[in-house]
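Every protein chain of the complex appears in place save one, which is left out.
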Amino acid sequence: MSRIHVNTTVNGDAVDYLCEAEDTLLDVLRDTLDLTGSKEGCASGDCGACSVLVDGRLVCSCLVLGAEAEGRTVETIEGMAEGDTLHPLQKNFINKAALQCGICTPGILVAAKNLLEKNPDPSEEEVRYWLAGNLCRCTGYDKIIRAVLDTAAEMRGAA
Amino acid sequence: MAKDEFQTREFKVVGTRVPRPDGLDKVTGRARYGADMSAPGMLHGYCLRSPHAHARIVSIDTSAAEAMSGVKAVVTRADFTVTPEDQGTRDILDNVMADKKALYDGHTVAAVAATSRSAGMKALKAIKVEYEVLPHVIDVDEAMKPGAPELHEGRSQESVPEGYSQNVLARSQYGHGDIDAGFAKADVIIERSFTTAATHQGYIEPHACLATMGNDNQGDLFCCTQGHFLVRSTCAEIMGMESGRLRVTSSEIGGGFGGKTTVFLEPVALMLSKKSGKPVKMTMSRDEVLRASGPTASTSIDIKIGATKDGRITGAWGDFRYQSGAFYAMNGALGAMCGFAPYDLENLKTVGWEVVTNRPKAAAYRAPGAPMAAFAVESVMDELASSIGMDPIDFRLMNGAEEGTKSAYGPTYPAIGLKATLEAAKAHPHWSAPLGENQGRGVGCGFWFNFGGNTSVSLMINPDGTVSLSEGNPDIGGSRASMSMMAAEELGIPYRQVRTIIADTASLGENDVTDGSRVTFAVGLATIKAARHAIETMKARAAKTWGIDADAVEWVDGAAQPAGPNAGKFPPLTLKEIAATMSNTGGPISGHHEANAEGAGVSFGTHICDTEVDPETGAVKILRYTVFQDAGKAVHPDYVEGQLQGGAVQGIGWALNEEYVYGEDGTLQNPGFLDYRIPVASDLPMIEPVILEIPNPGHPYGVRGVGETGIVPPLATIANAVSRAADVRMTSLPMSPPKLLAAIKAK
Partner (left out) sequence: MKFQSPQTVDDAIAMLAADTNARVLAGGTDLLVRLRSGHISPSAIVDIKHISGMRDITQEDTPEGSGWRIGAAVSCAEMGEHAGLVAAYPGVVEGAELIGSTQVQGRCTMVGNLCNAGPAGDSVPAMVAAGALIRVAGPNGTRDVPVLDIPVAPGKTSLTEGEFVTSVFLPARPDNASDAYLRFIPRTEMDIAVVGCAVNLTLDAQGTVTAASMSLGAVGPKVKQVDASAIVGSTCDDASLDALAAAATEAATPIDDKRGTIAFRKDVSGVLAKRAAKIAYTRAKGASA
């Protein structure tokens, strides 16, 4: 079986890889590109642990084929910090205890960052609905929602 | 052992909200979970699972699969040639690889290791299994009846009376006093029957491991688990190897809640690796997690409570029938012990039953067995309070357990926090806030034992004055932070100076599983004692430096200082100074502590919840939720709150929407997060945690475990709130909209 050659951009870098037609973008990220920050919790788009941006659009990488990334830009959790400078969401997730086991954290951070780019001043309800596709079983979501709202306020203040 | 006991003190580090050491790894994607590790030449392992609920395995033909390109090993039960001595481990082996029968939908019957996913999937399809389908049983009450399809023969314990199916494996009884006399004194008696559906822990990380095993019978295993020492002993026994030859390293763990306190894939991966001679990685799909890991028991419970008109309970009785899946698990007994544990009862009798059915074997799920029991007991308590016109908190306070009460399961309580949680709930603004139309408020109490157990900790003083702490319990809720805090507190140094890691099985003595809410208590205790051990050594080094007696040195604020007659004679020597010169004063300094920790304080919580019911659809909205729990001493309040909030929300899911749905054919109908409905962010309000600190007399800082009690009260609390909002008593969980709407319409 001949594999597909894909040219794409991941976290700002030009990347090319070979994949099988049935490989998902998540398979490629984790197994080929060694970017294991995106997690597979369900492989059906129900948990959001594999959330990434493709051309700026929030998607589940388990529901995108690796071959579809041709010519696109992909952003993952590994690209969220700039060098050793954490994104304010990352900082606040640590400082405000918005994570416990941490398995859902990369997906939630990617999704929350995308929300704040679209809506710098979301209500609690808007944050809760935006993140409804990111399952967390440890926290009851409380500290996550607070961290996102606090970060939004902080970023608005800084802007 | 007076010095181990709780003593009031001023804390400097404990009780603060410091950032966790694993935070950066977790927010950047660097943290390595079970499926994130790879090895050169690694193969991928996959399981073939029974599509039948109950079937005799007539034959398995793996020849076609073995011949396929990319397939490096195929294993079946025939490859597991060692029979473990102990019945519990034999059950685990039978669970991870079916023997003569497949006992539930999803039971593994064979496994392959292949060079790619696609090769592995093709190989699974090429394995031919001939099944003889047998009648199955899913429901606990059905399974107990004589004539029910039976899973095993001759496993019933002597405690089981005649007249039951062999599926009933055990019966246990608790209580004291004379319940007949008690009920005779009652003015009001309420008796109800309850059922609860099986639920799953729902950790987001599926089980995963990477096994390397050679024909020298030496192996390495990297896996997500709540207890790598248990993985080691279980796997070694199943593989027929000495446990010292197997090293197990725990990955970061993506949630467990009790579900990762046993093994599923690990022995299979080891066998595939042994047979193929290559490392083998296995990860479960979500479908496999739901079908074939360890959900909770489903239950059928009868409760009877009698009370006088003025609110004193005179007698209580409960019958707790728990199905634990295809193998023995102790759940019904725990329900029978815990259900009435919050109360001071003169006359009590409870009976617990352990029943097998054609479902996956139940594993622990946060206070295993207790939430369902509390649901039943606390529902009747609520109804009883209403029937005598008493406030439900006052009714509980009047009958609540306290220091000196003989508990429902036997022992007499030391200082406990139940009444403090009830008083706090009563005084909280939530309890008196107004309610609108179709809204109702519920309250419920819960209990969990908590555990201590085998613990081994090493604390190393590094030459630059930093401290390395090794513990052997996977960090599931921020325990590395808590251990660093307790070490820093005891040593009198800043938190940042201590780094805690989870050591592998070759690096520490035996550690029990991260369960029973034991880690902050037991590992914390061992950490404090290891620090004290190191302090003794450092005091001796200082004494040596000063040329005085070691007894004449005390440890204050991170430094040795001369005491007694020598006080003030020498400037204090800080930990850093002692560390810098340690090679000249006697060599490396470290502290150790190993013990089977006792003194875990029991834990109580009280929850209040407001719900709104849509009378036209049966939909329930959680409007407000407040948790009151006794933490003894909250080492890291953020993570204590996190435990309370997380437990409450898992309870909300259990109460409202989560359930294992089986078809007529005994197969699971909802093996995915689409239809196994755990709460999502938009389902919930903020969960307000109120931490009470009634010190545990058995811990130097007063710490009690907090991990489990939080899931005990919610089922009842929400049921009480919904029953009041809809004005109809709900006795079956989950209170899914179809069930609730039917109850409303039948009013």
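By letter and in written order, the chains are A and B; residue numbering begins at 1 in each of them.
FYI, a contact is a pair of C-beta atoms (placed from the backbone, for glycine too) under 8 Å apart; a residue touches a chain by one contact, two chains touch by 3 or more.
Everything numeric here is computed off the predicted structure, so don't read it as measured data.
Novice: Just one of A:Leu65, A:Cys138 or A:Ala152 touches the chain that is missing; which is it?
Specialist: Of the candidates A:Leu65, A:Cys138 or A:Ala152, A:Leu65 is in touch with the missing chain.
Novice: In the full complex, which of A:Thr24, A:Thr76, A:Thr105 or A:Thr139 touches the chain missing from this view?
Specialist: A:Thr24
Novice: Kindly note down the residues of subunit A that lie in touch with the hidden chain.
Specialist: The list for subunit A reads 4, 20-22, 24, 43-46, 48, 51, 54, 57-60, 62-65, 67-68, 70, 111, 129-134.
Novice: To test your reading of the contact rule: which positions on subunit B touch the chain that is missing from view?
Specialist: Residues of subunit B in touch with the missing chain: 121, 285, 287, 616-619, 656-657, 661, 669-670, 673-675, 677, 679-680, 682-683, 736-738, 741-742, 745.
As a working rule, only the chains that are shown with their structure count from here on.
Novice: Averaging only over C-alpha atoms, locate the centres of subunit A and subunit B and give their separation in whole Å.
Specialist: So the centre of subunit A lies 29 Å away from the centre of subunit B.
Novice: For a test of understanding, state which residues of subunit A touch subunit B in their complex under the given definition.
Specialist: 20, 22, 27, 30-31, 35-44, 46-47, 49, 76-78, 80-81, 86, 90, 93-97, 99-106, 109, 125, 127-129, 131-146
Novice: List the residues on subunit B that touch subunit A in their complex, please.
Specialist: So the residues of subunit B in touch with subunit A come to 17, 19-20, 22-33, 35-36, 38, 117-118, 201-206, 252-257, 283, 285-286, 476-478, 638-639, 641-642, 645-650, 672-674, 678-682, 684, 686-687.
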